[in-house]
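Of the protein chains in this complex, all but one are displayed in their positions.
Let's turn to chain A:
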Amino acid sequence: MNSFTYTRASGVEAAVREKAADNAVKFIAGGTNILDLMKENVERPSRLLDLNHLPLKAIEAAPDGGLRLGALATNADTAWHPEVQKRYPLLNQAILAGASPQLRNMATNGGNLFQRTRCYYFYDTATPCNKREPGSGCSAIGGYNRIHAILGTSEQCIATHPSDMCVALAALKATVRVSGQNGERTVKFENFHRLPGDAPEFDHTLAPDELVTAIDLPNEDFSQHFSYLKLRDRQSYAFALVSVAAALQLDGNTIKEARLALGGVAHKPWRDQQAEELLKGQPATEDTFRKAAAAVVSSARGYGHNTFKIELAKRAIVRALKQAAEGTQHASDIFTNSNP
């Protein structure tokens, strides 16, 4: 860990200005990711600019009737907010499937979007890693890659985005509100994170001086048929090997609207709109779900240790869609959906 100074941001604009002026400044929110990375010598900011005193903690109605989640609201407060529980239970389930209660009490919504990959090599400065040190090589390809991506990978990087919350946000078609030097803008969730391509050092599409102020959930209802299914090596405090956010609107047994996003399989939360189209208008049967699952993994590629994820993803998609259709997420299968 290097020496650094610490200051509090006095306002959103000031924070953006200070960040723009110096590339070695980093924001800190809950600190649950940035501090770990600093201790591992992966992030080496010369100054931490603390966002925690900015007035971005509110969870309130958005102008279109949706819900606005402040960037500095904690993951715990978000998951347990009555409006989230009632109208966006998929998000509640996804957040609670992540990390541990202690971490969720500290972690913020903004920070969750920016959390970095858990690739072993990214964390270990003794090994080459293109994401950490562009051009040094990807150790995971040909190395130990059990937790790595099977979709949207590149020759330069096969890391995954580790978030659970973001998988639900992708499925719910959230938009991200951003403040920068040139004022405010909104970014569709699917355009927020990016695939590694030949620049794996960039996880997202924001400019370095941009700050996330809020996340907007659209005024849509997926509160009856949803599932967040997370498969992992232990029941808490472990990242997803594969996770699936499935949300449906049904008319009788016919699928009117479908959302399907995966975690743990790609450099970004992997929403598959083609598969969603395949589901729409079809009967909510296992057969339909299988077709959608096959479509999602049709372009998947394994790298050895992680090849099992292709089959696992397929089966998880079918199960999640089934749970969503049956509305059984709350029946709480203790083994796949406990949220300690």
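Rule of thumb we're sticking to: contacts are C-beta pairs under 8 Å (C-beta built on N, C-alpha and C of every residue); 3 or more make two chains touch, one makes a residue touch a chain; residues count from 1.
As a working rule, contacts and distances are computed from a predicted model.
S.K.: Just by its UniProt name, which of "FeS cluster assembly protein SufD", "ABC transporter permease", "Deferrochelatase" or "Xanthine dehydrogenase family protein molybdopterin-binding subunit" is the chain not shown in this complex?
M.R.: This omitted chain is identified in its UniProt record as "Xanthine dehydrogenase family protein molybdopterin-binding subunit".
S.K.: Sort through A:Ser139, A:Thr153 or A:Ser179 and give me the one touching the missing partner chain.
M.R.: Final answer for the missing-chain contact: A:Ser139.
S.K.: Out of A:Asn41, A:Ser136, A:Asn219 or A:Ser298, which is the one that touches the chain we can't see?
M.R.: Residue touching the chain left out of view: A:Asn41.
S.K.: In the complete assembly, which of A:Asp124, A:Glu190 or A:Glu220 touches the absent chain?
M.R.: A:Asp124
S.K.: Where does chain A touch the missing chain, residue by residue?
M.R.: Listed in rising order, the touching residues are 1-3, 41, 100, 118, 120-121, 123-127, 139, 142-144, 146-147, 231, 233-238, 241, 308, 311-312, 315-316, 318-319, 334-336, 338, 340.
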